[in-house]
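Down below is the structure, laid out as structure tokens.
Here the complex is missing a single protein chain, while all its other protein chains stay put.
In this document, chain identifiers A, B and C correspond to the written order of the chains, with residue numbering beginning at 1 in each.
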Amino acid sequence: MTQATHHTATAPAAGALSVFAADCTVKYNAPVNAEYGHLIVDAPDSILGCEPGQFVQILCPVNSSEQPYLRRPMSIYSYDREAGTLGIIYKIVGQGTKALTKLKVGDPINIMGPLGTGYEVKPEWNHILLWGRGVGLASLAPLAVEAAKAGKKVTTIYSARSKAVQLPIDQFEQPGATVITVTEEEGNSGLDNIRRMVEEQIKENGVDAIYTCGCDLALIELKDVCRIYNVPGEVALEQRMACGLGIGQCCSRPFAVEGDIVHKRVCKEGPVFKILETLV
Amino acid sequence: MTQATHHTATAPAAGALSVFAADCTVKYNAPVNAEYGHLIVDAPDSILGCEPGQFVQILCPVNSSEQPYLRRPMSIYSYDREAGTLGIIYKIVGQGTKALTKLKVGDPINIMGPLGTGYEVKPEWNHILLWGRGVGLASLAPLAVEAAKAGKKVTTIYSARSKAVQLPIDQFEQPGATVITVTEEEGNSGLDNIRRMVEEQIKENGVDAIYTCGCDLALIELKDVCRIYNVPGEVALEQRMACGLGIGQCCSRPFAVEGDIVHKRVCKEGPVFKILETLV
Amino acid sequence: MSNLSTKIGSVQLANPIMPASGTFSEDLAQVFDLNRLGALVAKTITREIRNGNPTPRICEVRGSMMNAIGIPSKGVDYFRTNSLPFYAQFTPPLVASISAPSVDEFARICEEITMPGVTAIEVNISCPNIEEDGKAFAMRPSTALAVMKKLRSATDLPLWAKLTPNTGEPAEVAQACEEGGANAVVTANTLLAMAVDIRTRKPKLGNVMGGLSGPSLKPINLRMTYQCAKAVNIPVIGCGGIATLEDVLEYLMVGASAVQVGTSTFVNPTVMVDLVDQLDAYMRENHINDLSEIIGSVRDKEAADAVFFQEAAE
Partner (left out) sequence: MSNLSTKIGSVQLANPIMPASGTFSEDLAQVFDLNRLGALVAKTITREIRNGNPTPRICEVRGSMMNAIGIPSKGVDYFRTNSLPFYAQFTPPLVASISAPSVDEFARICEEITMPGVTAIEVNISCPNIEEDGKAFAMRPSTALAVMKKLRSATDLPLWAKLTPNTGEPAEVAQACEEGGANAVVTANTLLAMAVDIRTRKPKLGNVMGGLSGPSLKPINLRMTYQCAKAVNIPVIGCGGIATLEDVLEYLMVGASAVQVGTSTFVNPTVMVDLVDQLDAYMRENHINDLSEIIGSVRDKEAADAVFFQEAAE
């Protein structure tokens, strides 16, 4: 490891507010399957000024069984400025997400966002490839939507444990898009098999950039692929967070930048990082 | 103050369970007026084996605005072993009681009881007089009901700030019972006036015992009356509580017993005490 | 049924769950069968008859409580004639708890409380030492050592030193207790705290300051348990904010051989029995045959995940 250096904070100009904490109203909240819930809220324009890959921090409700204290980070799964709605997909794992399942239509819920730095898609790119695993798909969904809107071809490989815990893929089924779902259950979700599909896409259709979220093993494979084929790639990472605003340096992770080890905040410089800078 | 002595704990025999913490179900919960709520729950027989003057400790629900931690003591306002119900009247003052207002029919609520030592009514007594103030009426209600059942004459004086915050007095309106309500609003709730009524009752109808709850000033008057007319009297007191079981000596208050200052636990030896033993 | 038994020196407990002194009394026998507990720990008593502090003696703070009860005590005779026979009806070992404002007075009550029926003596050295500057014996290694040595010579019964979190040197104090002859340390008592009623501007406790207990205390006393378990060779008994099975397991993992449950009993009077049942179920589900597989098993030497990441990349 070389001498430590640091992230360069891009300090906001005084007076330019860009993050908002707002009481939103639950519009829809229902299980997707046994493991995931889908929450849609009425959100103000301020928060809906978001981009694919950004996230929000949710103040989960408190009840007699669950008393989450800190906000919980959740990828923005969908946003619709016209309808004034924001959607997330949450995997039910602990205090906060269990409390989310109890929200009823009409309940208030405080949401802070938009947060972090999203995916970069250069205007000149025509074909992008997404590889999502599990709830990682949530982060990639707006990317698929916006890329398709911009006339790009989007190929998505979605890997899940089983059909039973698959997420809805309708946001990925855009004109000109291809969606391939693989599951452990069916035996076609092995890393080798997916890597073969990715390399096929690169070789046969030409891929301008690769995006992934939700699986460290996929990241390792893609790092290799990006290096070998010289394709740019990005990954949305997770880290335990507190402020979500870059304040506390709570969520720093080391990255390799031009031969140095650099600490970057997942909530601020991330959650989206260059695949080749990741240390996996 | 004379040399300190202590309450004598009447230790329970091993194996004889007499206090129960049970998940009850809300059967009714609605405001009585702007200041009070009325909660009725389905309660098990174990808790309903209670007596007038005893209380319960309620584990108030937790939500995003209110997070009460300790249980809250509440007088048993009504109990019906046949219907399997227990009722309380709560004054909405802080975290716990605000949280109670949000309970809906069907919600679970954990209640511990029965707790403490209730009112003593000797079989030979024929006419008892109750003087309740504010929410103190709650504690006296079962006493009125049981005394009437036992064929006694019950005279109740109920004093409240105004008609608007009066509690229902139906439990006191038993055959042979008299209920006199006075309010500050009407200007007839002065201590002098009530004391005159009490003395009148003693002189004209003969009163075997006096019971009070809810007002320290009433207690001072009654202490004087009990002494002068040599009438036994009891008062239900309050004290900030934690365990409610007599464990922690959290709620001790000093009393004058046969010339000594004795500390008694409001939750165990009380909440009902001899008026003449109180230090007011 | 897994083996939940644990040993605190020579004292064998059927399970590691026992009450914390002052949050347990004869009265709890009304609520559950005391035979389910690992041990019975009596309320601290002093030689003098004491009334305790002015009221209010307790108040609530966010998610926890504070108390300034002040050790009301009916003395050793009352304990002998009332509490002892009562607790003798039950099988778990009885631990007496004592306190005193000076070393000599402490030694005297220690001798007096050494009587048949008492299995071990918990010495509440978290109380002020009026001979020094009023700081609790357990705040400094020197005063802890002095009192423990004297107590050691006053009894043959096992001595459990109940420590205070109000110190910057918990490990050193625990070591002093061990050196002084303690057979175990209990980590720990309440932490000095305060609350003010903003309407009346009066302190919420009659005594102005008081001891914080309940969930807020857990991460603090858990840390202290960890530090003390690393520092001494005698058993450590964890105490502070335990409410759930997870809390019990955390204390055991950082090195506690048993735990004491205090304030939670006020919220859920049967919590100790529930914890025994839950611990048993947990061990069966996870194929853990013996409590010793949990005690002290924290993986504190292993690199945290992200460091591993970083190193792997070097």
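Keep in mind that, in the parts below, contacts are C-beta pairs under 8 Å (C-beta built on N, C-alpha and C of every residue); 3 or more make two chains touch, one makes a residue touch a chain.
The structure displayed is predicted, hence computed values, not measured ones.
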(message) For the chain left out of this view, which of C:48, C:77, C:104 or C:246 touches it?
(response) C:246
(request) May I ask which residue of A:194, A:251 or A:272 touches the chain that does not appear here? (result) A:251
(request) For chain C, enumerate the residues touching the unshown chain of the complex. (result) 54-56, 61-64, 66, 135, 139-140, 166-169, 191-196, 198, 200-203, 205-209, 212, 215-220, 222-223, 226, 241, 246, 249-250, 253-254, 297-300, 302-307, 310
(message) Give me the chain A residues in contact with the hidden chain, please.
(response) 4-6, 9, 11-21, 59, 67-71, 95, 112, 239-254, 263, 268
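Rule of thumb we're sticking to: only the chains that are shown with their structure count from here on.
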(request) Find the chain most remote from chain A, comparing centres computed as mean CA coordinates. (result) B
(request) From the Cα centroids, identify the chain that ends up most central relative to all protein Cα atoms. (result) C
(request) Just give me the whole-number Å value for how far the CA centre of chain A lies from that of chain B. (result) 58
(message) Could you work out how far the Cα centre of chain A sits from that of chain C, in whole Å?
(response) 46
(request) Would you please write down the residue numbers of chain C that are in contact with two or more other chains? (result) 63
(message) Two or more other chains touching the same residue: where does that happen in chain A?
(response) 67
